[in-house]
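The structure appears below as structure tokens.
Here the complex is missing one protein chain, while the rest keep their positions.
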Amino acid sequence: MATQRQLIYDYLRHKKKFPNIWCAGCGIGIVMGAIIRAVDDLGYDKNQVAMISGIGCSGRMPVYLDFYTMHTTHGRALSFATGLKLARPELKIIVVMGDGDALAIGGNHFIHTARRNIDLTAIVINNATYGMTGGQYSPTTPQHMLATTAPYGNIEQDFPICELAQVCGAAFVARSTVYHVEELQGYIEQGLEKKGFALIEAVSYCHTTYGRLNRLGSAVDMMRALKENSITRQAAEKLPPEELQGKIVRGIFVDREVPEYTELYQKIIERAQSGGKA
Amino acid sequence: MATQRQLIYDYLRHKKKFPNIWCAGCGIGIVMGAIIRAVDDLGYDKNQVAMISGIGCSGRMPVYLDFYTMHTTHGRALSFATGLKLARPELKIIVVMGDGDALAIGGNHFIHTARRNIDLTAIVINNATYGMTGGQYSPTTPQHMLATTAPYGNIEQDFPICELAQVCGAAFVARSTVYHVEELQGYIEQGLEKKGFALIEAVSYCHTTYGRLNRLGSAVDMMRALKENSITRQAAEKLPPEELQGKIVRGIFVDREVPEYTELYQKIIERAQSGGKA
Amino acid sequence: MKKETTKPGIGRYEVRLAGKGGQGMILAGRILAEAVALYDGRNAVQTQDYGPEARGGASKSEVIISDGEIYYPKVMNADLLVCMSQEASDRYYYDLKRDGLLIIDSTNVDRSPTTRVVAVPITELAVKATGREITAAMVALGLICGLTKIVSEEALEKAIRSLVPKGTEELNVKAMHAGLEEAKRLLEAGLPISLPREL
Amino acid sequence: MKKETTKPGIGRYEVRLAGKGGQGMILAGRILAEAVALYDGRNAVQTQDYGPEARGGASKSEVIISDGEIYYPKVMNADLLVCMSQEASDRYYYDLKRDGLLIIDSTNVDRSPTTRVVAVPITELAVKATGREITAAMVALGLICGLTKIVSEEALEKAIRSLVPKGTEELNVKAMHAGLEEAKRLLEAGLPISLPREL
Amino acid sequence: MQAGEESQAVEEAPPETTKPRPKRRGKVTVFDNWCKGCGLCVAFCPRKVFELGPEGHPVVVHEERCTACNWCVYHCPDFAIVVELVEDGEQERKTGQAVGGRVRR
Amino acid sequence: MQAGEESQAVEEAPPETTKPRPKRRGKVTVFDNWCKGCGLCVAFCPRKVFELGPEGHPVVVHEERCTACNWCVYHCPDFAIVVELVEDGEQERKTGQAVGGRVRR
Amino acid sequence: MRTAFLQGNEACAYGALAAGCRFFAGYPITPSTTIAETMARELPKVGGVFIQMEDEIASLAAVLGASVGGLKAMTATSGPGFSLMQEHIGYAVMAEIPCVIVDVQRLGPSTGQPTSPSQGDVMQARWGTHGDHPIIALSPTSVRECFDLTVTAFNLSEKYRTPVILLMDAVVGHMREKVSLPAPEELEVIDRARPNVPPEWYFPYEETASDVPPMANFGDGFRYHITGLMHDRAGFPTQRLDEINAWLTRIFRKIDAHVDDIAITEAINVEHARTLVIAYGCTARAAKEAVYMCRRHRVGLLILKTLWPFPKDQVLVAAHEAQRVVVPEMNMGQIALEVERLVGRSKVRRVRRADGEMITPQEIRAAIEYKE
Partner (left out) sequence: MRTAFLQGNEACAYGALAAGCRFFAGYPITPSTTIAETMARELPKVGGVFIQMEDEIASLAAVLGASVGGLKAMTATSGPGFSLMQEHIGYAVMAEIPCVIVDVQRLGPSTGQPTSPSQGDVMQARWGTHGDHPIIALSPTSVRECFDLTVTAFNLSEKYRTPVILLMDAVVGHMREKVSLPAPEELEVIDRARPNVPPEWYFPYEETASDVPPMANFGDGFRYHITGLMHDRAGFPTQRLDEINAWLTRIFRKIDAHVDDIAITEAINVEHARTLVIAYGCTARAAKEAVYMCRRHRVGLLILKTLWPFPKDQVLVAAHEAQRVVVPEMNMGQIALEVERLVGRSKVRRVRRADGEMITPQEIRAAIEYKE
């Protein structure tokens, strides 16, 4: 494994773009670290890796990474990535999204991309809010919590991101937190190696907006909460539902073989070119 | 129960709008019949019922019904309905959508409306294709089947509509077919009576586009297939997965109590007006 | 800048085929146009109009035939109007040329807008010839061919064979021949028919 | 049609507060403007600029003060420029009026663009007075008040109390007083300061 | 009917039914101007009451066999069939009654 | 590491650790110009190697306690910490090694 | 009269509430978000509903649904979201559903510069949705006008059964100013005309003297049909040319024939002006400053508060004696196109900037005083 110095030198656009724009203590940078270590660990060539993001705090990640990088529009990163993947099936494509990006405005692309099971590694950084625009409620804001647009408390149920991806047909689905960054890195590696759509949810509460509004303390306090309020799937199975309330369940939700889209399309090309039924 | 003559007279815009525009033998009309009988059965006043649709063959239904009717844009019926429901919580709102309407372009509104659990009765008429535009593949076209845009066979997994609504948080979810129209009517009644988001999937294959392209026979043949290829959930549970392949599983998937959106919002109003935390 | 001198409208012959969705008028127009353009070596443009009720509402197809360039692609004043439904006949008669030819399917049209008309029980002939209503459009094409000669028999048959669904070629050609024969019969009977002026 | 005769720019006084995101410059601008407008009974307009890095990048706030109507809401030539960071000082000095007043926070700004400057270790004073860096903005406001009198002490204190987060009122007012005192000291020392011309 | 119960699948009767004249009988009317001739009623009527007419519309040929089961009424996509209940003998003609359907409350 | 395994939760050490000088030791460098002073490293370093400095940045005050566990390296959101492995005694300075992380194939 | 120190965005929200707005659906986006946040806090206090939707498409859809249900309804967004709303703006025009859409313009195209102001969406407001349609768009120059024109926007939308676009910009939206807000009784508030016939006689898209048919709300016993298809006077889809043309003509006429009522402008020293400045939004403030700087030069200023329908007559009158017309805009020249069409290309001098900075009075002055 490369040293941190080497990783910084190899994978970050370190000369010009640092320090990054995120708030002090924001977990997005931690996810970024996990990504570069995963890529390094797997021994990928940088010329083989693309990163595509939407708009949001998380959406700024590609600026810092020395891959093919594309910062698209709010909610549509997966659709851009689908086009790129079909054009360049040989690329490893990592799609980084915020929870609003992936599941509010981008919810449709999320479910359809999972359904198509196209070979992308999607990372949703779930900070339970819209960070970039200053703390409005998102589809993952827990019920009853405050947000700038929910001054009387949020009344919506939150999306179970992993279950959603699973029901739609994703090949690999897992959740971890920025506290458990090594576990997270492992999931990212598995996602990258999986042929098919891989969804990794990285829980990383935004302390600047969500935390402050709900008086959850500093970045340090919220990091501690990730440690204390999370539990593995194995452990969760043994708990009664009441005790699971408010817990972050970590682990792999799905890991299965599903025919992958670009491969299936390749077969169509072969059929068409051999004069098959049109 | 009213006679058919009475139903036609009471609920249909029978004087001007008939015969309807659907193809001979299309099941959309059968669903429409189930809806008016359900409304009549429940004894609702017509001035209490609104029907909202998107664009598609199914989207034309509101023209024929003597409720408050609104034919909106492709994919967005649930969002229009959400606004109307919030403005008029006392209305019973039926939202009719095609599978493309509800789940392709409208997929995001589908999952979010279910998540909010707002009191709407959504009926997805699943004809396994885009009927109106002439037989392109939709998110519910089974894999390997032909469509005008899948001349070499469809390579996408299809959405499990009911499971999707369930995972997102709907209060009531059920599936039936136009062959089993009385069962379907029962589900529609249950959906209408349910406080919360109710999703009823009505399977009704389009014989004109989907059927013709895939040589599935006439409307009669395809109606027979609905009878022969469907199975109740209870029966399905006893079957091994191989034998379930290609079967339509009918039944109630969810029927649960979940706090409803307009009621929760009413509490916010009360809190705000009593000077609660803003 | 290019200066053009070609005279427009020379030999321009305008055909409108009107009926209901499902009667095959759009396919018929396409066959006629393709026969003329690909096999008779002249120019043709075909357009169509239909409602959202692709399968039921009014539907029409127009074919402009010419030896020169065709600019306006729609019928201005029809030289030939074929009406397969009452509605079509009521609606489109108004822009038939004074000396234009009107053919109606008397199986479906009860009230003709004029007496200067060739009334043929097209659908009936179709059923008689092939047992299938849907071949009426081919009977109409045969009739057109026989009466107006704007398309050659060979071209029409080729176009039919290349455009109808596989396996139904013989059936459709048979229907076309039924139309041709009816035309012959009519011509022999000397009915009031205005034939194409030039071209 | 309305004819206006009011002379523009009369008594127009332009203030720019510049620093980094997180230094509270936007809040400070708002406090200054609100003090002038709501409690001193004159007119004020406040605008702000910040980057996407709401929490870190450059950020500035502008306040235009006048007895008449204020048209252009931005600084054209600043009468008063307060720079809390080196970058701000480098960047904004160019549109300070010839006789404008430049205040820099010497805790953060090493190189002053000019010698006609009031250099005050604002952040240091803040930490000294309240123990909290973040109150530097209030020290700056006190300083402005004391040096220029464009806002009254009472108005400023009221505005601070109404706009700072609940529970931090005393702390912030204390910081403001630290600024006021420093201003007094400076005025007594007779430093080269250009004060507002009219109003 | 209560949703969740299995809908009573209607069995198709043999072409020439030999069953006795039903107790519950229906008077069947087809509105030709709404009917599009899809043939569902003809194919699925368990008592084979209809035959396809020359115009492509169903013709009621064996009304006496009709049990007023309403299959055709509920499945006609074009609202073109009405079946009115005729109780055997003297009984007044009554409105068709649902096979299933929830009872009005 | 293989995903699915439980990540080794790092335990915080008591403020004044009395443990013997670790076998595996790290040389800790903080890049002040990238560090934003969030305090995560200070709070979570299991060996309490850091203290918050006057500028708000962490200061390495107890390098000798560092076990090169890399917690701080992996969790610093700003890539502002580098820990290099120093094997006890003469051994050459080596690259930091992951606690977890999949082995390169 | 209530004096306060407010942001333009807040004033817009208060204006909406004062106009009777009781429904807001939106999706956050800089620099419009504080409008939503204010509405989220204030609406429930007056029994209204705020909802954050999953995107801007759904937001405008919900607004239209609520309006059909009888609530005055609004959404607010900025460039990217405004682009996403275009399909539903067309639907609102087609179905004649009143609503107010606020676009706080930021620097585009695309994500552009979210925190920088712009006036780049002026033509988009006119032409952004497909197909021919008329539109009303207003643009405020001050915090007080953010309040006033929001009220006007609601009034016009109710009066003409049409979507109204409020084109703010990030300067007026985020600027704070002292304002005196009118008391409720000082405000004119217009509500949509409701049918005064029994439901059986009601035609929702009938020709009327005013060209605006009364609108029944869903739930009030008038069971009619609404569609985005071309429709007849009863609201049902039609393919008849006479019905399509009747609708099309009416829909344009109801706006065009009332330009006088809709077109709001402010004219300063325009009589006998040799040079006329035409400006709107935040740029009008720079223009005012500039015009006063050049008092001696017979310079007039026409401030457009209504951008669409274009205040053609006011422009023609004001430009009557002008030899030069200066049009400063924070874009590459959009309103300038209309002005050129009306007064002739040769007279018009554009002052343009599309980099996110306000145009300064000095830049406008330079154009006024420029010697060709």
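A few notes on this one:
Each chain carries a letter (A, B, C, D, E, F and G) given by its place in the written order, and its residues are counted from 1.
Convention: a residue touches a chain if its C-beta (ideal position, glycine included) is under 8 Å from a C-beta of that chain, and two chains touch if they have at least 3 such contacts.
Since this is a predicted model, take the numbers as computed values, not measurements.
Although one chain is not drawn, the whole complex shows that of G:M94, G:V179 or G:M215 it is G:M94 that touches it. Only one residue from C:T47, C:S106 or C:S152 touches the chain missing from this view: C:T47. When you scan A:Q4, A:T73 or A:T133 for touch with the missing chain, the hit is A:T73.
Only one of B:Y130, B:F172 or B:Y265 touches the absent chain when the whole complex is considered: B:Y130. Residue G:T227 is the one among G:S67, G:T227 or G:T306 that touches the chain not shown. Take chain A: the residues that touch the chain left off the picture are 16-17, 46-47, 50, 52, 55, 62-63, 66-73, 76, 79-88, 90-91, 108-109, 112, 265, 268-269, 271-273, 278.
Mapped onto chain B, the interface with the missing chain covers residues 55, 71, 73-75, 104-105, 107, 130, 132-134, 136-137, 139, 148-152. On the side of chain G, the interface with the absent chain consists of residues 57, 79-80, 82-84, 86-87, 90-91, 93-95, 103, 105, 107-113, 116, 118, 120-121, 123-124, 126-133, 227-230, 239, 241, 244-245, 248, 252, 331-332, 334, 337, 340-342, 344-345, 354-357, using the contact rule stated above.
Just so we're on the same page, only the chains that are shown with their structure count from here on.
A separation of 61 Å divides the Cα centre of chain A from that of chain C.
Between chain B and chain C the centroid-to-centroid distance comes to 43 Å (mean Cα coordinates, whole Å). Multi-chain contact residues of chain E (touching two or more other chains): 36.
In chain A, the residues that reach two or more other chains under the touch definition are 23, 104-105, 107, 132, 134, 139, 151-152.
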